[in-house]
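The complex appears here minus one protein chain, its other protein chains still in place.
Naming follows writing order (A and B), and every chain is counted from residue 1.
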Amino acid sequence: MPISFDLTPEQRELQGLASKFAREEMTPRAAECDRTGRFPEEVYRRAWELGLMNLNVPAEYGGSGLPLLDQCLITEELASACGGMTTSILANCLALQPINLGGSPEQRERFLKPFCSEYRLASFALTEPGGGSDAGALKTRAIREGDSYLLTGQKCFITNAPQASLYTVFATVDPEKKHAGITAFVVPRETPGVSLGREEDKLGQRASSTATVTLERARVPLQNRLGGEGEGFKLAMATLDSTRTPIGALAVGIARAALEHASRYALQRSSFGVPIAQHQAIATKLGTMVQELEASRLLTWLSAWMVDQGKRATLESSVAKCYASDSAMHICDEAIQIFGGYGYMRDYPVEKLLRDAKLCQIYEGANEIQRLVIAREYLRRFS
Amino acid sequence: MSPTALVLADPRSPLGIRATLEALGAAEVLLAHHGGGKLVLGLLGHSLGALRETAAGWGADEVLLLDDARLAVFQAETYAWAAETIVKRLSSPTVVVLPGSTLGRELVGRLSARLRGGGTSEALELDLEDTGGIRVRRPLFGGKASETVSLPAPAVVSLRANAFAPPEPPRPSRVVPVLLPDPGAGSAGAHLLERLPVPVSDTPPLTQAPVVVSGGRGLHGPENWPLLEDLARALGAGLGASRAVVDAGWRPASEQVGQTGSSVSPQLYVAVGISGAIQHLVGMSSSRCIVAINTDPSAPIFKVADYGIVGDALVLLPPLTEAVRRVRAGVVP
Partner (left out) sequence: MEAVVCIKPVPEADSRLRVAPSGATYDPEGLRYTLNSTYDEAAVEEALRLREAGAIEKVHVVSLGPARAEEGVRYALAMGADDGLLLETGPGDAFDPGATANLLAGAIQTGPHDLVLVGRRAGDDETGMVGSALGEHLGIPSFAFVTGISVEGPSGSLRLRRFTEAGEEVLSVSLPVVVSLLKGAQDPRTPTLPNILKARRKPLVHQPLSEVLARLPAPPVRSLPVRFDLPAPRTGARLVEYQNPSEAAEKLVRLLREEAKVL
């Protein structure tokens, strides 16, 4: 198919749905949830009712099985209203993707369907206190005992953990084997031995919840193992390969909101007798912000398109996530600068955007790691 | 040939009668601009009783009276048919001017289709064209813009309520009874089963209100808000506030208008004792018409306002409320 940047009518409708939801349900609560750290369950429930959750679950299990590009369109709209809520909405996609990719038909039936027939949350539990970037070195142990495994360890910074009914947990059957020992499990919340730490108090994205999950000889039946022993690392990486791009779209949404606020403000606010937008120093800032935003969006679209075409997109998805999140930080920073003192005030929306954007540089693979991946992928072409 | 203007009355309510008078006033001016013509009022209904005499004093040259059981309940279908019967009797060219009440606003579509002429609603200005058509200016996009259209004859327009003055001074008219032909138009139509009383409306929510009245620190304290509330009630307006008074605890945060409050864009925004800080202005400057009341003639609010009164709000509010009450008997949606 030739390249086209025209969205289909269907894509515009999905975008319209997301934007309506963002405007009506998310925007009015964004500031309050940011201030109080409240987890707006009613918003997530409504998102589920409208089909805006579990976008990646195939239609045969009751999901919508949307192409990644469509998922990105939706994500950008949601994130333009609230990054934190968007993270919590996307968390299900992240948590269910290992089941999507690595589960047997029976497991998919058993685990995915309930998420589409009622409102439920799931969490992806990879990161550990001892290290997030070096996932191959994770310490959580899985010890085989008859027809089950006993899981012991700690997973930290787990999005939606307090509310989730199920965790996809990555643990090692043999630390000696490093990557080759890592195995993925589906752990129901009510499993004895599973406990939660307190909710983290975060810089940004405060409408989402984050907590530590502790596993203390949590018994998980063999039927809950995704794939074989030692296949977990690949599964985690394949999962992140496909969820990285929406993080780029999430950053684009936040950046778009910042740029729009800044543009309106620059036209309204006057100094030295003219709207500040007419000062070249402000205009060139806006010029750069627009470039960064447009480039970020195109990179996420490209990456999503490649995934949808079944092409390998490790490099592109890392570029999209890394560039879009770095750009979002810069755009939000400049937006605050354009707002001057007001930008620094909690009453104005832009400082929240900066705090929300920051997370995009850290989670789902910190940007330093993305750069390593990008370089490695690129250099392969020469060796 | 000098033109004829036909106005159809809406005698069902005081508001309808006022709208009818406005239509007569508009039609009279329209004809006067063209060197005169005949102004005819069509009075349609059943068991009209004393209304026959009253309507004769509204200022038309002639009142055509159609008192018929089939017109007992207003139905666009039968009323359009009856109106057509009248139009056929009149010497053309004829323009039909309908009141800005629900009757006129409903009938305009049906009657213009029936007469196979041009039609439009919510007219703010009218001008007769030489062809017998009318040129109409009317608002659109919620008053954010206006359009001027030329309607081919025979033209039918309904007016915007409150946009025209009644005829002055009204003179007595000749009353001519008209009989409707049998059989009537269309189906047996509707039966009126019940009439419910006019509901008393609360003040509308701020962001949807067609009129917003906001108060600032210039009101000097929460104890003076009843003055503002009276004005809001008279205008059917929502209540707003500046942040300064919200911060002072005089008013709830839900009323704050501006950058960190609600953005409003009503037809009319009345800022009382508000200085007009930029953070306030961004939340209301897209209002169609802005009025400011402030003691300080150099207050920035006067730069964005359309009309202003320099003076003490506490003194100005009561007579203003009174004056508004006099011209607004109620609100038509």
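To be clear about the criterion, a residue touches a chain if its C-beta (ideal position, glycine included) is under 8 Å from a C-beta of that chain, and two chains touch if they have at least 3 such contacts.
Being a predicted model, the structure only gives us computed values, none of them experimental.
Trainee: The complex has one chain that is not drawn here; which of the drawn chains does it touch?
Mentor: A, B
Trainee: Given that one chain is not shown, which residue among A:Lys20, A:Arg38, A:Arg217 or A:Arg312 touches it?
Mentor: For the chain that is not drawn, the touching residue is A:Lys20.
Trainee: Decide which residue listed in B:Pro3, B:Gly59, B:Gly118 or B:Gly218 touches the omitted chain of the complex.
Mentor: Residue touching the absent chain, from the options given: B:Gly118.
Trainee: Would you indicate which residue among B:Glu53, B:Asp247, B:Asp296 or B:Glu322 is in contact with the undisplayed chain?
Mentor: B:Glu322
Trainee: I'm checking contacts with the chain that's been left out. Which of A:Ser64, A:Thr87, A:Thr140 or A:Thr210 qualifies?
Mentor: Residue touching the absent chain, from the options given: A:Ser64.
Trainee: Considering the whole complex rather than only what is displayed, give the residues of subunit B touching the chain that is not shown.
Mentor: Touch set of subunit B with respect to the missing chain: 10, 12-16, 73-77, 80, 101-103, 105-110, 112-114, 116-122, 124, 135, 139-152, 160, 162-163, 165, 186-199, 211, 235, 267-268, 288-292, 297, 302-311, 315-316, 318-320, 322-324, 326-328, 330, 332-333.
Trainee: Would you write out the residues of subunit A that touch the absent chain, in ascending order?
Mentor: Touch with the absent chain occurs at residues 9-10, 12-14, 16-17, 20-21, 49-52, 55, 64, 66.
We take it that only the chains that are shown with their structure count from here on.
Trainee: Measure off the straight-line distance from the CA centroid of subunit A to the CA centroid of subunit B, and report it in whole Å.
Mentor: 53
Trainee: Which residues of subunit B touch subunit A in their complex?
Mentor: Against subunit A, the touching part of subunit B is residues 259-260, 278-279, 281-282.
Trainee: Mind listing the subunit A positions that touch subunit B in their complex?
Mentor: Residues of subunit A touching subunit B: 268-270, 342, 347-348.
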